[in-house]
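Only a single protein chain was left out; the remaining protein chains are all shown in position.
And now, subunit A:
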Amino acid sequence: MLSYRPGSTFAHRLDPRSKLLVQFGLAIAAVAHPTPLWLVGTTAFALGTLAAARLSPLAVLRSYRVVLAVLALAPLIAGIALGPPWFRVEPALRSALYVGRILPVLFVSAAYLTSTPVRDTRAAVQRLIPGKPGQILGVGMALVVRLFPLVLADVREVRDAIHARGGETRPLWERARLLAVRSLERTLDRSDRLSVALRARCFAWNPTLPPLSFERRDYPVLAVGVALALSPLIPV
């Protein structure tokens, strides 16, 4: 899968807040008008963002191949007719156009996540959402990123322990119940320890944030994000 790559491309140098806005703006714009011309426009824009992040479109297609393969089934399913002529082209083409709209969204989100470290997104979330909710979500994101590998290792350990005790011979519902309950118990034990650790370290509502710099180059990107988000209002 694609993940953050250090670099100094135009996309890397932008502020995460303007990039987030462009990403959400494009997701809105992509589904705004289901016409071929609009699809060409949004795809061209998305290829531009990939160029700004120096990311090959082929690499994106490869990493999302399972998603794309499943989505490619939709036009086939849409075209099937119960009775002659068995396959109708018009609904299949309509579905293909709808599925095609997803491609630019995948491109732009790939450009975002390869050019933005997770902690930048966390800082952006914390600054964009004011007050305590922003604090909770920002600090929460950082902690989830840190704890996800540990919890995943816990769940795998539980699964291996069930296997070691001949778990495969037990019925599915019993295995699933054991795995879910034991994993939850371990997870909540971790939560108790984390809670003690945070309180011991004076977990506060007003800590110092990592610096973000919104510079001159960010303003045009911000304007593009706003324009994309408002594009459903444009008559085509």
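FYI, a residue touches a chain if its C-beta (ideal position, glycine included) is under 8 Å from a C-beta of that chain, and two chains touch if they have at least 3 such contacts; residues count from 1.
Everything below uses one rule, namely that contacts and distances are computed from a predicted model.
Q: Leaving aside the chains on screen, match the unshown one to its UniProt name from "Biotin transporter BioY", "(2Fe-2S)-binding protein", "Sulfurtransferase TusA family protein" or "DsrE/DsrF/DrsH-like family protein".
A: "Biotin transporter BioY"
Q: Check each of A:Leu37, A:Leu58 or A:Leu172 against the chain that is not shown and name the one that touches it.
A: Going through A:Leu37, A:Leu58 or A:Leu172 one by one, A:Leu172 is the residue touching the chain not shown.
Q: For a quick check of understanding: of A:Thr9, A:Thr43 or A:Thr187, which residue touches the chain that isn't displayed?
A: A:Thr187
Q: One chain is left out of this view; which of A:Pro36, A:Gly140 or A:Pro232 touches it in the full complex?
A: Residue touching the chain left out of view: A:Gly140.
Q: Among A:Ala59, A:Leu198, A:Ala223 or A:Val236, which one touches the chain that has been omitted from the display?
A: Of these options, the touching residue for the absent chain is A:Leu198.
Q: Which of these, A:Ala51, A:Val155 or A:Leu212, touches the one chain of the complex that we don't see?
A: Checking the options A:Ala51, A:Val155 or A:Leu212, the one contacting the hidden chain is A:Val155.
Q: Could I get the residues of subunit A that touch the absent chain, sorted low to high?
A: 1-4, 23-24, 27, 31, 34, 64, 66-67, 70-71, 73-74, 77-78, 91, 94-99, 102, 105-110, 112-114, 116, 118, 121-122, 125, 136-137, 139-141, 143-145, 147-148, 150-152, 154-156, 159, 172-173, 175-177, 179-181, 183-184, 187-188, 190-192, 194-195, 198-199, 202-206
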